[in-house]
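Every protein chain but one is kept in place in this view of the complex.
A and B are the chain letters, set down in written order, and residue numbers restart from 1 in every chain.
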Amino acid sequence: MAITVAALAEWLDGQVLGNETLLIDRAQSLSKAGSGSIAFFAGTKVAGLKPVEGAAILIAQELSGLAAPLANERCAFIVVKHPKEALIRVAGRFTPRRARPEIGISCHAYVSATARVGKETNIHPGAQVGAGVIVGDRCDIHPGAVIGRNCRLGDDVVVYPNVVLYDDMIVGNRVILHAGAVIGADGFGYRTVGGRHEHIPHFGTVRIEDDVEVGANTTIDRAMVDETVIGQGTKLDNQVMIGHNCEIGRHNLFASQVGFAGSVTTGDYVVCAGQVGIADHAHLGSRSVLGPKAGVHGDIPEGQRYVGVPAVPEVECYRSVLALQKLPEMRQQFRKLERQVAELAVLADQLRKQIGEAEVAESRLSVKEAVSRPLRDAA
Amino acid sequence: MAITVAALAEWLDGQVLGNETLLIDRAQSLSKAGSGSIAFFAGTKVAGLKPVEGAAILIAQELSGLAAPLANERCAFIVVKHPKEALIRVAGRFTPRRARPEIGISCHAYVSATARVGKETNIHPGAQVGAGVIVGDRCDIHPGAVIGRNCRLGDDVVVYPNVVLYDDMIVGNRVILHAGAVIGADGFGYRTVGGRHEHIPHFGTVRIEDDVEVGANTTIDRAMVDETVIGQGTKLDNQVMIGHNCEIGRHNLFASQVGFAGSVTTGDYVVCAGQVGIADHAHLGSRSVLGPKAGVHGDIPEGQRYVGVPAVPEVECYRSVLALQKLPEMRQQFRKLERQVAELAVLADQLRKQIGEAEVAESRLSVKEAVSRPLRDAA
Partner (left out) sequence: MAITVAALAEWLDGQVLGNETLLIDRAQSLSKAGSGSIAFFAGTKVAGLKPVEGAAILIAQELSGLAAPLANERCAFIVVKHPKEALIRVAGRFTPRRARPEIGISCHAYVSATARVGKETNIHPGAQVGAGVIVGDRCDIHPGAVIGRNCRLGDDVVVYPNVVLYDDMIVGNRVILHAGAVIGADGFGYRTVGGRHEHIPHFGTVRIEDDVEVGANTTIDRAMVDETVIGQGTKLDNQVMIGHNCEIGRHNLFASQVGFAGSVTTGDYVVCAGQVGIADHAHLGSRSVLGPKAGVHGDIPEGQRYVGVPAVPEVECYRSVLALQKLPEMRQQFRKLERQVAELAVLADQLRKQIGEAEVAESRLSVKEAVSRPLRDAA
């Protein structure tokens, strides 16, 4: 299933520099590319771009002129609008997706007699579907997945192995739940009575809207009352934690290991980088961005980029970090300045004495104090 | 199963303002409340309190007088001692807990012939119970849960789906293990021999005392020798990590994504907010509180609140954060002060010259140096 550079370029609406007749049979990353590979060059500057013998490299149009002298009979460049997009297309051509297996309801799955399962849905061996569950059409419920009582799943949902949905969860269409995700465990709420923490019962549920993706081993807790909501099109990476009664807006992106305490709300198109933590009842405005490891309590305004712990606007944080890095040097300069002022005070005192003390009696400066006050420094 | 506001108020020992005859059939959060709902108002100030048409709102006694003018025939307030507690009671009334199913030992579970299972205990389909295991009465071992050899579980234990207990774990009464929790994996201990990390065998176990709750996808590692201990009544949220040989005291509360390295000990009633990290061999004194994202190595005294990385007493941290935020401004003022001192030095030098240099020769101030020393600043 090898294909010539010329044919690939035509399919991608690209332009070839170098040898059009090279045969390509796989997509790779540039650092791994060898004879027969196609890869892409991420940059827009020619520095770092090298031909690879026997391989085709997708490059951006800006580089067309600069790359031309590098091309020769032993290699090729293909100039396209979006090199990464083009590589994804080519990779898909060389690695066709496997067809969905036609399993239907496996006789080794445990499906309640009161569950309703849609057309062309696969329930794999070892999966469990509880009483009163409704599963839509063309879903895949993989091995070891457990769907609690009265859950409702839309169409085209993929539930990967060992996912757990507690009772009463609501899952929209085209949702993907990656392996080990846990949806609907009780929220972390206690009242302390007589020295013991009593669990506050959680009567609410979780609603996952259409086109949401949930990463591996991510956890989303059920609400105390009402619903914890993951809005349409939002994507959660692996090991994310969403607390009870959070209401996450649409098209949010949360990277790995992000943690939301209870009752947090977000607007649309919010982005959280890895390991961000949000305290309870905070609100993240639409299109706000939280940098890696940021810690938030309180509200983040729309469209702002915040970083740090506690999170502040990015520009402020960088200024503080810079100032902090220069602080040790500033301390040395400060000590020097203190010495100078003390010396000036001595000098002024001498001058004053010479001129005659009576005339400057109103001065409040205590020279003694200035001289005897060294910087108390244990460093 | 709708009920009048008057009847609810009597049941809750509360007092009605507004329409006693409204019919209520569900508990909701205030922001979602509509006709037929009951909700609670969290605040103690009347600002923000609005009646909801057709709904009853639970309010605190402090608000009784202030809320009265807001009540009318189309809505109701119910004045109670603890509005949130009252809502939880009402929610429980409208959403009765499902009865435990009577499954017994499912024929689709894998239970060793040498395991002993108590009365009224359910072993769900797909659960596995290893050789020599003892399970108490009225336990629920949910689908996909795996109980390793020789584990001992008390009475009324709930093991949610896909929990894993390695061999030899000890679990007390009324313990709840949420889905995906892993109890008893080997501790992360290696010795490097000839450039290879050799695993240190872990012969110890984990002991989880009575009334402990363990969150979804939380992990607790087994001890090298002896036991990793989770003390009575302690509650761990989702995605918490407890390292080998930790000894956690009683009634601790650890929020989500908290991580404990090995051999950490804690007193009683310790609280860790989300994403806290504790280095190995640290000790957290009883009733100490660690703020969100705090990083601890060393010991935390009893009853203190620590925050930051490395964690310091909260008041110190806030002072430092404040000072840090003002640092860029302070740098500007510092540069200005340096200029002033330099100018003063020039002035003093001139004065001295006029008065006669001989008389002030002992002054150590080098004017030249003062003037030529600008703040070295790359900012």
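Assume a residue touches a chain if its C-beta (ideal position, glycine included) is under 8 Å from a C-beta of that chain, and two chains touch if they have at least 3 such contacts.
These numbers were taken from a predicted model, which means no experiment stands behind them.
A.B. asks: If I consider the whole complex, including the chain that's not displayed, which of A:L23, A:L66, A:I88 or A:V315 touches that chain?
C.D. replies: Once the missing chain is taken into account, the touching residue is A:I88.
A.B. asks: Of A:D186, A:D211 or A:E227, which residue touches the hidden chain?
C.D. replies: A:D211
A.B. asks: Mind listing the subunit A residues that contact the chain we can't see here?
C.D. replies: With respect to the unshown chain, the touching residues of subunit A are 27-29, 32, 85, 87-88, 91-92, 94-95, 97-98, 108, 124-126, 142-144, 160-162, 178-180, 211, 213, 215-217, 233, 235, 237-239, 251, 253, 255-257, 273-275, 292-293, 309, 321, 324-325, 327-328, 331, 334, 337-338, 341, 344-345, 348, 351-352, 355, 359-360, 363-365, 370, 373, 375-377, 379.
A.B. asks: For subunit B, enumerate the residues touching the unshown chain of the complex.
C.D. replies: 110, 126, 128, 144, 146, 149, 162, 164, 166-167, 180, 182, 185-186, 188, 190-191, 195-197, 199-201, 203, 217, 219, 221, 223-226, 239, 241, 243, 245, 257, 259, 261, 275, 277, 279, 293, 295, 297, 309-310, 312, 316, 319-320, 322-324, 326-327, 329-330, 333-334, 336-337, 340-341, 343-344, 346-348, 350-351, 354-355
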